[in-house]
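A single protein chain has been removed from this complex, and every other one stays in its place.
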Amino acid sequence: MKTASSLSRVQAETPRFTLLRATAAIVWKDLAAELRSRELLSSMLVFALLVILIFNFALELDARTRSTVTAGVLWVTFAFAGTLGLNRSMAVEKDRGCLDGLLLAPVDRSAIYFGKAIGNLMFMLLVEIIVLPLYSVLYNTNLFNPGLLLVIFLGSVGYIAVGTLLATMAVQTRTRDVLLPILLFPLVLPVLISAVRASTGFLGGAPLEEILPALNLLIVYDIIFIAAAFMVFDYIVEE
Amino acid sequence: MEIQVKPRALTILDGVSAVLFFAALAMVFFYAPMEAVMGQVQRVFYFHISTAWVGMLGFMSAGVAGIAYLRTNNRKWDIVGTAAVEISLVFFFIAIVSGSIWARPAWNTWWTWDVRLTTATVVELVYFAYMFLRQGIDDPDRRARFGAVYTILGFISVPLTFISIRIFQSIHPVVIGPGEERMGMTPEMRNTMFFSLFTFSVLFVDLLWHRIRLGWLSDKIEQLRLKFAQ
Partner (left out) sequence: MSALEVTLKHEVHVVNDPEATKINPMIDVRKLVKRFGLKTVLRGLDFQVQPGEFVALLGPNGAGKTTFLRILASLSRPNLGQVTIAGHALPGQAAAVRRRLGVVSHLPLLYNDLTAEENLRFFGRMYAVPDLDRRITEVLELVGLAARRRDLVRTFSRGMQQRLAIGRAVLHDPDVMLFDEPHTGLDQDACQMLDGVLREVAARGRTVVMTSHDLARSADLASRFDVLSRGVIIASVQRKEIEPNDLLAFYRQATAGA
């Protein structure tokens, strides 16, 4: 059968290159579609602003309380808006059979996971980049702290690593619209806890050695969750 | 067609569990001395720690069954996993409630965000999520696969939650092992505790066996139903 396969239009490549190319193709596809519809980003953004608004009334975010709860408010906002984006991003794949389309391609399944995860991470970071200055203006606090930005990046990585996996799971169920936050929040708790701790530290101007344990934990969790999700993703998409 | 008889060993185990359970109950109320500071309420401690232990056992069994299912693709591991989760769910609930009863006189509050209580609650939430997940899937193979994946993820995540909360100060007493907070326990108290732990472990095995058998029987019924439907 060797001669037959060389006739085929598809050329053999090194596995690593195939993985990178397929991952990049999926990210490109998600960005191109989003650039056109802007459904995902706009809904995430509006939702994030609404959450912040509700927190304003619920917590009476005056100057004094603000400094202690800002980290919590931000992470709750990101986590809520994140589920919205994750659900939407995976529903697009499921609804018109596109997930099958991806699975039919001769690429490793991890390319599908990483492609979707990187796209989701980009959307989440984009929302965060817009929310942060808005929050700064609305509540007259400066959130442009390089340490905080690092924590937000690391926390989002861990959140998306688990979230992409569970969203892929959730869209394949009957109860998918309500299921994702229920599945995701109890599992992603370690990431959120350490992210909130580290954020609070940076916002409160704590010395670095006090923040470092939380930051280190966050990095370790990111690695653990990416590795775990990567290992089980096959079982989520393959029948 | 073979008739499914309850295995003899299981009946014996039922009896052993029952006897052990009443013995443990008797030890808790009549053998263990009354604790000086807290009084009678302290007696809830023995079953509290035992139910929490069984919950942990179930939690670990479910994780192991999850890995076994993904490796072998054998339905029996799915039955074991569900059985372990269901038992663990009930026992962790009892542990949380009895923990609350303990916390009231000990720390003067019904609820505290103590690391173990919180982790137990997170486990409960993970299991509720697991139940919701399974309910939402019609295809039995997919249900088993997703369930297995979710218990494995829980198995990884829950200890991390525990570590994370541990950063905060805990007021939960460390019962076993060296430490400043170690509770002063008389030998009778210690004996009662270990006997309770043993009793509940036996009870766990008994219940797990029953639940697995139940799952297996319902599979049989389903098989027969499919056979006659044709």
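In this document, chain identifiers A and B correspond to the written order of the chains, with residue numbering beginning at 1 in each.
We take it that contacts are C-beta pairs under 8 Å (C-beta built on N, C-alpha and C of every residue); 3 or more make two chains touch, one makes a residue touch a chain.
Just so you know, these numbers come straight off a predicted model, no measurement behind them.
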Handout entry: From B:11, B:186 or B:223, residue that would touch the chain that is not displayed
Key = B:223
Fill in the blank from the handout: Given A:100, A:177 or A:210, the correct residue touching the omitted chain is A:100
Fill in the blank from the handout: Even though one chain is not shown, chain A touches it at residues 1, 4-5, 8-11, 13, 18, 21-22, 24-26, 28-29, 32-34, 36-37, 39, 92, 96-98, 100-108, 238-239
Practice task
Quickly run down the residues of chain B that touch the omitted chain.
Solution key: 75, 139-141, 219, 222-223, 226
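Just so it is clear, only the chains that are shown with their structure count from here on.
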Handout entry: Between chain B and chain A, distance of the C-alpha-averaged centres to the nearest whole Å
Key = 33
Fill in the blank from the handout: Listed in rising order, chain B residues that touch chain A in their complex are 70, 122, 125-126, 128-129, 132-133, 135-138, 141-142, 145-146, 148-150, 152-154, 156-157, 160-161, 163-165, 167
Handout entry: Residues of chain A that touch chain B when the two form their complex
Key = 162, 165, 169, 172-176, 179, 182-183, 185-190, 193-194, 197, 213-214, 217, 221, 224-225, 228, 232, 235-236, 239
